[in-house]
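The complex is shown incomplete by one protein chain, all other protein chains being positioned as in the whole.
Moving on, here comes chain A:
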Amino acid sequence: MKVGAWALAALVLVVPQARAQDGAIDSGNTAWMLVSTALVILMTVPGLVLFYGGLVRKKNVLATFVQCFATCALVSVVWMIAGYSLAFSPGNAFVGGFGALFLGGMEIGSTVGTIPESVFMTFQMAFAVIAPALITGAYADRMKFSAMLVFNAAWVLLVYTPVCHWVWGGGFLGSEGVLDYAGGTVVHINAGVAGLVAALVIGKRLRYGSEHFPPHSLAFSVVGAALLWFGWFGFNAGSALAADGRAGMALAVTQIAAAGATLSWMAVEWILRGKPSGLGLISGAVGGLVAITPAAGFVGPASGLAIGLIAGVACYWGANALKRQFNYDDSLDAFGIHGVGGIVGALLTGVFASASIGGVPGLIEGNAGQVLTQLWGTLATIAYCAAVTWIILFAIRKTIGLRVDEKTETVGLDIALHGQRAYEM
């Protein structure tokens, strides 16, 4: 009963599910959400573009850029046509309705809370954009461009949108009290698990394990990670849908957790490998940002630091030991960082949630059931995402094919698929 009451409180206080309600537009809130939306778009282009682009080999740089860029365009249109409606229109516990196809009914005066619905829709569109863009890191260097486009469109509609509805759109996970402030489950667990499935289905890169694939430009990756960090303030503090105290706290814990994870990854790497690497620092930062995402509106600064410190170690394990032990080729560690970081963050949200910040207590404040609720949300997302992602990939492989041929992979995707190269020198 107690858990149920807290779940109801979470639903009322957290879930931005209301759509097209009449209400007064608050200019301050709207201004902040306009900025936040732009910041989240910045995370994909150019943030993720540079982060991932720097990590691949020189012959695949342009293709990696193009994958993220094309995903941004494609998913924006898919979201406009059907994604938003199926995520946020009134429907059942599993999927939204068709009432807002092609954004029908969205007028200039439509509001969600105190912001225009157009802003809310675009903010959510930016989330839908970055999720499949994150997955591209798992199959980097070897997927056909056409297959990637089909996969991204199908995945957004069949995986991202339902899970988004489950958690934020009035679906069963949100109703049952699963806490996900800014997308730890919806975006990161979802993308990470899909990345792992994609890596397993598409197979390893040619000569993986016998040939070394060092990043062609860690400078790109550092700049990309820095842009991700910058944009993440819109991701997390924007999820308040208001310029208020909760947004401020979300911003603060985002910075603290990212810093903590950077330092803990650095420390582990320094101890185990003797040197604190540049790639390690930026990977730790991203891992911390991922892990604080579900918790950002529910925890205070000390908890933010704890989540960050734990996430740095966990993501180091995910991107190193786990991948090595099971010998799969998650090229740029979409699962190792986003999957592991998302899972750790979701569970720790149940541990550290504070009633004084987000209205829901966690384990430390005596509500042990919240951890189980978080675990349920995590497992449901993993199971659904893994199954449907596999089905989509299987269907693509049987029809247009998933993977480029050996010659294309050897020559590089830039020239073979796009007829251009990133560098002329």
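Convention: a residue touches a chain if its C-beta (ideal position, glycine included) is under 8 Å from a C-beta of that chain, and two chains touch if they have at least 3 such contacts; residues count from 1.
Just so we're on the same page, contacts and distances are computed from a predicted model.
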### Task
Among "Nitrogen regulatory protein P-II", "Cytochrome c oxidase accessory protein CcoG", "Helical backbone metal receptor" or "hydrogenase (acceptor)", find the name that the UniProt record gives to the complex chain excluded from display.
"Nitrogen regulatory protein P-II"
### Task
Kindly state which of the options A:213, A:376 or A:390 is in contact with the chain not pictured.
A:213
### Task
Would you indicate which residue among A:283, A:303 or A:367 is in contact with the undisplayed chain?
A:283
### Summary
Contacting the left-out chain: of A:336, A:358 or A:412, that is A:336
### Task
List the residues of chain A that touch the chain left out of this view.
212-215, 273, 277, 279-280, 283, 319-321, 323-324, 333, 336
